[in-house]
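Removed from the display is one protein chain of the complex; every other protein chain stays in position.
Chain lettering (A and B) follows the sequence in which the chains are written, and residue indices restart at 1 in each chain.
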Amino acid sequence: MLSINAYLILSAILFAIGTIGVLTRRNAIVIFMCVEMMLNAVNLTFIAFSKYLGNLDGQIFVFFVMTVAAAEAAVGLALMIAFFKNRESIDVEDMNLLKW
Amino acid sequence: MEILFFGLVAAIAIISSILVITNKNPINSALSLILTFFCLATLYVMLEAPFMAAIQIIVYAGAIMVLIVFVIMLLNIRSEAGGRTNHARFLGSMTGVLLLILTWTVIGKSSLTGAKGAIDSAMIAKVGHTELIGKSLFTEFLLPFEITSVLLLAAIVGAVVLSKKKL
Partner (left out) sequence: MLDNVWLIPLFPLIGFLINGFFGKKIKNETIIGAIGTGAIFCSFIVSCGILMELVGLSPEKRVFEKVMFTWIQAGNFKADMAFLVDPLSAVMIMVVTGVGTLIHLYSIGYMHGEEGFYRFFAYLNLFCMSMLLLVLGANMLVMFIGWEGVGLCSYLLIGYYFEKKSAGDAAKKAFVMNRVGDFGFLIGLFTLFWWFGSNANIWTINFMEIKAASHLLPYGGVVTIATLCFFVGATGKSAQIPLYTWLPDAMEGPTPVSALIHAATMVTAGVYMIGRMSFVFIKAPETMMVVAVVGAATAIFAATIGTAQNDIKRVLAYSTVSQLGFMFLAMGVGAFTAGIFHLMTHAFFKACMFLGSGSVIHAMHHALHHGHLHDDPQDMRNMGGLRKNMPITFITFFVSTLAIAGIFPFSGFFSKDEILWQAFSNPFHGNLNILLWGTGAIAACFTAFYMFRLVFMTFFGECRINSKVKDHLHESPLVITIPLMVLGFLATVGGFIGMPKVMGALPNYFEHWLDPVFELASEYGKTYAHSGAHYSHALEWGLMGGSICIAVVGILIAFTLYVKNTGAPEKFVSTFPALHRAVYNKWYIDELYDFLFVNPCKSFGNLLWKGFDVVIVDGVVNGTAKLVMGFSAALRGLQSGYTHNYAMGMALGVVAILAFYVFR
């Protein structure tokens, strides 16, 4: 049987790649997708642990994460559209209003 | 055989996720992300969680990603004007790599502890994964489940408000 570490490391790799994406990209939608990827990496961890511990709680958690992700997608994308309406752009370089 | 298959799926997942962050065109990124999600769904099946795999496909790949692609098309974003500055890229990559190293270290150092639960392959095969999830969700986690509905309602309201013409 496959060791749990294989899943965990895969999850870690995906999470790291997601982080890199969030930090290095300028397009807000791509950043958003990277966040989704990070969430999925965590989901994978949950399910792997659930399997190896013989407990379904982890999977229930994944269920909730997905719910939150769906809500996040709805609100986040609405925000992006609103931002685009104002600035004609969804480039994070244009999100600089925190300076003042 | 199992290891080989896992290796293949994992490789595809990693490569497609790298494509997500390297593609200039957001549509390509989105498509790569969908591929990643499929890989993850496959892994869920391997982990004897078919219900999870199903909603991974339906909710993520089917709903959220479609929404994202819609938005991309709606906003008509072809490609980025340019990448971030070099030192930002470097710092971001460094952060990611460091994070990976840390996680790896932790995983390497630790071992699985905690009591083993009652759910095993035989039980899943006998009762059925969906039923087990359902039972748990509607008994033990009933309150969080109900609260989730409030969250979703709030998200709907928020999305509607934000999408109004005059913000």
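As a convention for this text, contacts are C-beta pairs under 8 Å (C-beta built on N, C-alpha and C of every residue); 3 or more make two chains touch, one makes a residue touch a chain.
Source: prediction; values computed, not measured.
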Which of A:Ala6, A:Val42 or A:Val92 sits in contact with the chain that's absent? A:Val92
Kindly state which of the options B:Leu31, B:Ala54, B:Leu67 or B:Leu91 is in contact with the chain not pictured. B:Leu91
It is residues of subunit A that touch the chain not shown, namely 19, 22-23, 26, 31, 92-93, 95-100
Name every residue on subunit B in touch with the hidden partner chain. 84, 88, 91-92, 95, 98-99, 102, 105-106
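Keep in mind that, in the parts below, only the chains that are shown with their structure count from here on.
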If we count contacts the way the header does, which residues on subunit B are in touch with subunit A in the complex? 2-3, 6, 10, 13-14, 17-18, 20-21, 26, 29-30, 33, 36-37, 40, 43-44, 46-49, 51-52, 55-56, 59-60, 63-64, 67-68, 71-72, 74-75, 77, 80-84, 88-89, 91-93, 95-97, 99-100, 103-104, 107-108, 112, 114-120, 132-133, 136-137, 140-141, 144, 148, 151-152, 154-156, 158-163, 167
Looking at the complex, which residues from subunit A come into contact with subunit B? 1-2, 4-10, 12-27, 29-30, 32-34, 36-37, 40, 43-44, 47-48, 50-57, 59-60, 62-64, 66-75, 77-82, 84-86, 90-91, 93
